[in-house]
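The structure appears below as C-alpha cells.
A protein chain is absent from this complex, but the other protein chains hold their places.
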Amino acid sequence: MGDRPSVSVAIVGSGGAGTLTAGSLLLEAAAEAGWQGLLTRTVGPQIRGGEAAALVRLATHTVECQPDQFDLLIGIDWLNAHRFGAEIEVGPQSFVISDPRGGDLPPNVAAAGARIVEMPFKNMAKAIPEGRANMIALGLACRLLGLGVDVVSTLIEKRLADKGQAAIGASLAGIKAGYDAASNLDFGLRLAAPKSKSTRRWLISGNEAAALGAVRGGVRFAAAYPITPATEILEWLAPNLSKMGGVLLQAEDELAAINMIIGASFGGTPALTATSGPGLALMIEALGLATAAEIPVVVIDVMRGGPSTGIPTKSEQADLNIAIYGFHGDAPHLVLAPQSVGDCLFTTQWATYLAEAQQTPSIVLSDQFIGQTRAAIARPADVAFIGQRLKVTNIADAYNRYALVANSISPMAIPGTRGGQYTADGLTHTEQGTPTSSASDHQIQLSKRCDKIENFNYGDHWATIEGAGDFAVITWGSLTGAVREAISRAAQDGVEASLLAPRLLSPTQPKRFAAALAGKKRILIVEQSHSAQFHRYLRAHYDLPDNVQVLNRPGPLPIRAGEIHRAIMEWRS
Amino acid sequence: MSQAAGAPKISSLADLFAIAYQIEADAVERYDLLADQMETHNNPELVAVFRDLSRAEGIHRDEIRRLAGDIDVVAHARRMAKWNRGESPEEVNLAAAHYMMTPWHALQLSLAGEKRALEFFTSVVETAKDPKIKKMAEEFMEEEAEHVNLVHRLLRRYPQPSDSWSQDHDPPVSQE
Partner (left out) sequence: MSIVDMRVAGKPGDYKSNIKPIWCPGCGDYHVLMSFTRAFAELGLPPEQIVVVSGIGCSSRIPAYTNCYGFHGVHGRSLAVAAGLKLSRPDLTVVVASGDGDGYSIGGNHFLHACRRNIDMTYVVMDNRVYGMTKGQPSPTTEPDFDTALSPGGTGLRPFHPLVIALASGANFIARCFSGEPNETASVLVEAIKHPGFSFVEILSPCVTFRPDEVEWKSRVHPAPVAPTNDPGKAARRIMTDDGFNIGILYRGDRKPYQPAIGQPSVDPAELEKEFEL
C-alpha cells in the first residue's frame, strides 16, 4: 500500500491515563521529523480523571481542520467515551485498537464497520515498572504511522527531564513496548515522507500565535480575567510581556480588565485583553467608552459555545452579533476574525495596528477550535504592521483633542505632553472634548468616528478570496480551512467553487464585497451558529445573488470538510 | 473658633502687608467664583452683586499693594500667607450659596466676612508687640470697620426675603 499524504489518529482514555500527553507528544515528534499537522483535544466535564481524547492529524502539507473520519482510533479505555459521540467518527476504512478490558466501545464506533484489533494496554502497562498505557499507545501510533522511535524518545527525555530517570525510563519502555506490539500490524497508515525540512516551521497554538501577534503589533500592557478558552493567551503574555518591558495584570473581573487597558492606552501604551463570550458581554459598556473617547484597545474573544455559560470547552461562531452590534448607541468599531492557527498571529498584529492607527477598539473573534489547536505550520511571514498612533507633541495653540481633520483621525495628546491637557470623556463632546448635548456636535462626532473607520485603506487583507467560477462558498474564521478542503475535493470531482472569507467583519466593505461576488450565481454560506448570524450579517450589509444556501449548525461539533463538500455537490446539481 | 487660631504668624511688617493683601485677594477670588456660579445657574441679579463685591475687594487689594511700597506683597504672601485652619476671613461661606439666593443673602455673607476680617485685625492690634506693626494693623482694622458699615448700608436697600425664597416649582434634573 502506498504511503499516505495525511493520516489521522484519535487516542481516547480516562482517569489520568495521560491521553492528551500522548497526543501532544505524537504531534511534536511528527513535527520535529518534518511533518505538518494539528492536535485538538476534547474532554469530559471533570477537572481531573475525566474522559479525554487527543485528535491528531498529520500530513505532508498544510492541514487546517480535522478529518471527517479518523483513520486510527486507539482506545486506552472507553469509559464515558460515548460522550464524545460524533466528534470522533470512524468508518469501514478505519482501524480501532481496543483494550478488551477497557469497557464497551462507544455505540457509533461499534456500528461503524471499522476493523477492530485488540491490544491489552492495561496488562502491558502493568508489565513495566511504573509503566503507563498512554506511552504504549504512543509507541503503537508512531510505528503504524512510520515515525522513528528515536524522535519521540528524545522528546520524552526533554519533557520529563525534571521528573527523574525512573520516569523517563518507564516512559521509554512503554513506547518501546507499543512500538514492538505494532510490528505485526500493517494498516497501510504510513505517512509519506515529509517535504524538505528547510522550510522554517513552528509548533504553536492559535492562542499563543495571537499573543505573539499582539506583542509584535506593539502591545505592552495587558489586563485580564481568566476564562476558558482564552487563558493560554494570558499565560503566554505574562512572562513574555515582561521580557519586553511591559506588564500583565490579573484583574478582579472583566469589568476591571477592560477599564484597566483603557487606562493604560489613554496613557499611551498599546493595550490588550483576552476573554470569551461571557467576558466580552461584561466589557461592552467600557468598549463603548473607548469608542466614544477614541481610545485604542484590542480585545481578543476566543469564542465558545453560548449563550450564557454555554459549553465553555467547545467552539462556536455565535459572538458575531455582540461583537458588531452589541454596543449601545451608534459606536462603530473594528471587528476582525483570524482564519487559522497561523493567521491568529497576523490578524491580531493587524488588529493592534488598526486600533492604534484609528484610535478605536478592535475585537478579534478567534474561537476555541483555532485558539486551543496546536499545529505544526510553516513559520508565518513577518509583517510590518506595528501600532503607531498619531500623537501631538509640540502644542503651540489651544489643543482640540477631537479636532475635525481630513481623515477624521485627530492627533492624541499623551499625558505628560505640556499644553495637551484634556479630559477624555464618554459624554458626547465638542472638538475640545467638553461635554455637550448640542445636535450639531453630536452629529459631527458620530460622523467623524464613522468616517474614520470606513474611509481607512485596509488593503487586500480584508478578506481571503480564492478561486473562480460562478459558485462561491462564503465563510469566516476557523471554518475557512474546512471550506478550503471541501472546495479542493469538489475540484477533484470536477466542480469549481471559489472561497470568500472576510477577515475584516466591521466596518463592512460594500464595494469590494460586490466586486468579489461579481458573476457569482450561487452562494453557499457555511457557519457554526444556530441562528445563522453570519448569513444575517451578509444579508444586512451586502447584496447577494438570488440563489443562496446556508449550511449552519451550532457547536459543539465541528462542521466537517466532508459535509461542506457534500453540500457543494448537492447545491451544484 | 477664633480666626487667629489658624492664621499665619505675623513677625514683620512685610508679613502684615502680605496677609492683608492675601485677605483681599482671596475675597476677590471667592466673589468671582460665586459670580461664576450664579452665571451658570441663571441668577443675573446675583452675578451683578458678586461682581460688584469682587471689584470692591479688588480695589482694596490694589490699595494695599500700593501702600506696601517696596515690599513685594504678592511673592511674600505666596510664601507665608496661608491659613492652616479654616479659610481666610473674607472667603465667604461657599456652603451657604444657593442658586436662588437673593442680594440680601449675598450681603449677609459679605457682612460676616468683613466682621471676621475686623475681628482678625483687632486681634493683631491687641497682640502685636512691634509698634510699626500695631500702627499699620490699626489702619487695616479701621478700614475693615468702614467696610462693615458699608455693607450695613447696602443691606438697607434689600429687605430680608420671605420664607419661600428658595422654593423652586421644578424638580431637580438628573444629568447622567
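Chains: A and B, in written order; residue numbering restarts at 1 for each.
Going forward, a contact is a pair of C-beta atoms (placed from the backbone, for glycine too) under 8 Å apart; a residue touches a chain by one contact, two chains touch by 3 or more.
Given the structure is predicted, the values throughout are model-derived calculations rather than measurements.
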item	value
Hidden partner chain, touching residue among A:Gly169, A:Gly268 or A:Gly562	A:Gly268
Which of A:Pro92, A:Gly245, A:Gly459 or A:Gly494 contacts the chain that the document leaves out	A:Gly245
Contact footprint on subunit B, counting only the chain that is left out	6, 33-34, 36-41, 78, 82-87, 94-99, 101, 171-172, 174-176
Absent chain, residues of subunit A that touch it	31-32, 200-204, 208, 212, 215-216, 220-221, 223, 240, 242-247, 249, 251-253, 255-269, 271, 285-286, 289, 376, 379, 413, 415-427, 433-435
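Definition applied: only the chains that are shown with their structure count from here on.
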item	value
Separation of mean Cα positions, subunit B and subunit A [Å, integer]	69
